[in-house]
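What follows is a structure written as structure tokens; I'll ask about it next.
Only one protein chain is missing from this complex, and each of the others stays in its spot.
Chain nomenclature is as follows: A and B, assigned in order of appearance, with residue numbering initiated at 1 for each chain independently.
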Amino acid sequence: MLVQQLANGIAVGSVYALISLGLTMVYGILRILHIAHAGIYALGAYTGWFAFRLVGEFWLSLFIGMAGSALAGYLIERFLYSPLLHLPRIAPLIVSIGLFTAMEETFRIVAGPHTLTYNAKIGIGDLSLGNFKLTETQLLILIVTFLILIILWVILSRTRTGLAMRACAMDAETASSFGVNVKAIVAINFLIGSAMAGAAGVLIGVYDNQVWPTMGSIPAYKALAIVVLGGLGNIPGTVLASFVVGMAETFFIGILAIPFPRDAVAFVAMILVLMFRPYGLLGKG
Amino acid sequence: MGKNFGIGAFVLGLSIFLATGMVFSQETIKIGFFAPITGPAAADGTSAKNAVELGLKEVNETGGIRGKKVELIIYDDRLNPQEAVAIANKLIEKDKVIGVVSGSYSGPTRVTAPIFQKAQIPMVVGYAVHPDVTWDPKEKKPNDFIFRNGFLGEVEGAAAAEFAVKNLKAKRISIIFMDNDFGRAISSGFAERAEKLGATILTRQMYKFPGEKDFRPYLTRIKEGNPDLIFAAGYYNEAASIVRQAKELGITAQIMGEEGFDSPKFLEIAGPAAEGVIIATNLDRDDPRPLVQNFLKNYRKTYNEDADMVGASSYDAFMILVEAIRKAGTDPKAIQKALLETKDYNGLTGKISRFIQGEVVKPVQIQIVKEGKFRRLGVVDNIEVITPPPKK
Partner (left out) sequence: MVSGYLITILITITIYAMLAHSLNIITGRAGQISLGHSAFFGIGAYTSALFYTGAGLSFWLSVPLGTIISGIVGALLGIPCLRVRDDFLAITTMGIVFVVEAVFLYIPFFGGAMGVGGIDPPKWFGREMSKPEYFILLLIVLILLLFFDRRLERSWIGLAWSSIREDEMAAGTMGVDIVRFKVIAFILGSAIAGLAGGFYAHFLTFIMPQNFGFGQSIVILCMVVFGGIGTRWGPILGAIILGILPEISRPIMEYRTFLYGLLLVAMMRFQPGGLLGEESLLVKFFNSVGSSVRGKRIIKNASRS
């Protein structure tokens, strides 16, 4: 049972990581609480679903879902956030909240209030080792997350763009004075972060076989807790925090069997950690 | 002359306009309806609204009530209790409805019940389950203007247990339910009856609603206990996830659900994993009565999707009210009296023998999923089980 619960926790943690990473990248560079990120996540699921209905091929629909989310993320940054950056941070926060509400309602109006099914054939098969079992969709989540994390790591640590991204996240002004095109870097952050959220949306859509208008409402706040837990803007910290929360939830429910709402676990963990490490798990002052 | 003619025409026009307005307002019978049409529960709200509008069309196409057309006044409550309070007052004072149908959840229905009770406007509730909708906990007496077409959670749970233990011979049972009023009521009704009939409850787990999608931790724990039946309470999204994930984990125990499973969406999302799942509900799709078959057919034709339990229950609530108006006329008190006297009413969701303290008495349907469809498996009509327990 322990091993099985471990696998369950890792799968959940992977999806949290994909959603939260985008959020932490946006935060790291713009210092905006980007609630609408969860709308981007749902948009990825809807775009992927629609593409899947048109072409019937899962991997292509995953790609289209990511592209749709990336585009939406870019447009939001370009037309909504960037004109508000000189203002107190509460202004973009409200824009983000309003946008998220409008997006959820758009999904409902366009695609109907009922849940859509995303019943894709992936073609990698289950993985069984004795009593322990990873289903096809769990395996899919692990593979895609792993690939995306590797690509992200390569971009950040092996390319000039990645260097510029890290420099901007540390101190955008100084980076700008060294000739970094901050505007372009911000756009790249949004594109990559949103594409990851879109991937998470598609993966969850397939994992649960469900795509529905308010699917983003829980990730909207849970991802924020994870991001804070990891140390806002800190990429390795966010990955670590995602798996910690995924595991903690699974163990709370499946092993300790304490009747405690799952969503509160992330926040309790966050508050406890902040008491001892005010900048999050891997955050630095 | 010309000038006088103009004034005359104006006066004439105005009086025709006013007269038609008056005739119009005299000729319609106004019924209020509220449901969560936007926001997080929009799927159920839309089902309820669609089904009731279908009922409205049927009533008006067959000549209305006593020659008068029925006008349905629809409001969206967004699952928000403050909005529901405003809606209730608006329906009573501005729209002057003579009866109300609730197509909403417990929260909005529970806050509006005392308002309709006080104004003495009868309300028939489609599927909201909170026990105090029909009961005034302060005065310890029934809200005698409120009637519920759906089962009390306890009753449906007990009926499910009756079938599980007596017919399916379940001895070792695990329960998983959502943490809202419906989940709690139905699971405690189930557990109580099952234990009374001699079964053992191995685990009782509660999950967060709304929002829970990953039931693997719960199910992995259930699997350890090796039960022969799992009773799961939830709405169709969660239900489908439970059933799918149980299958994934190789759980072979019989899964039994309740009316929340009763939606074509459950079948669609769960896919082959739904096969063999048994549910306790109030809609029997194999019911040969033309009323049932026509409803299912018309719903499909009008909305291009299959009807669900929420829709069927709301449709019934509307029709029960219409029937009472037919009998008693347009005085709300007379309508309430007719509702109190309801006897052997032939409803879409079964034959209603009567209302006790506003709670419906009708058999509980047991359905099984066969080849991707809900089919009749049995009926629980043991009077001891389906009679709502007296409130105190």
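As a working rule, a residue touches a chain if its C-beta (ideal position, glycine included) is under 8 Å from a C-beta of that chain, and two chains touch if they have at least 3 such contacts.
All values reported here derive from a predicted model rather than from experimental measurement.
Taking the complete complex into account, the chain left out of view touches A, B. Within the complete assembly, A:Leu33 is the residue of A:Val12, A:Leu33, A:Ala120 or A:Met196 that touches the hidden chain.
Remark: the omitted chain is touched by one listed residue; of A:Val228, A:Ala241 or A:Leu281 this is A:Val228.
Of B:Ser104, B:Asn180 or B:Gln365, it is B:Asn180 that touches the chain left out of the display. When you scan A:Leu6, A:Leu142 or A:Leu274 for touch with the missing chain, the hit is A:Leu274. Listed by residue number, the positions of chain A touching the unshown chain are 31, 33, 80, 83-84, 87-95, 97-106, 109, 221, 224-225, 227-228, 232, 259-261, 263-264, 267-268, 270-271, 274-275, 278-280.
By the touch definition given at the top, chain B reaches the unshown chain through residues 37-39, 74-76, 78, 81-83, 85-86, 89-90, 92-94, 106-107, 110-111, 114, 130-132, 136-138, 179-181, 183-184.
Methods note: only the chains that are shown with their structure count from here on.
The touching residues of chain A, counted against chain B in their complex, run 1, 4-5, 8-9, 12, 105, 108, 112-115, 117, 119, 133, 135, 204, 208-210, 212-214, 217-218, 249-251, 253-255, 257, 259, 261-263. Listing the residues of chain B that touch chain A in their complex gives 38, 40, 42-43, 45-46, 179, 203, 205-208, 211-214, 216-218, 220-221, 223-224, 236-237, 240-241, 244, 248-250, 265, 268-271, 305.
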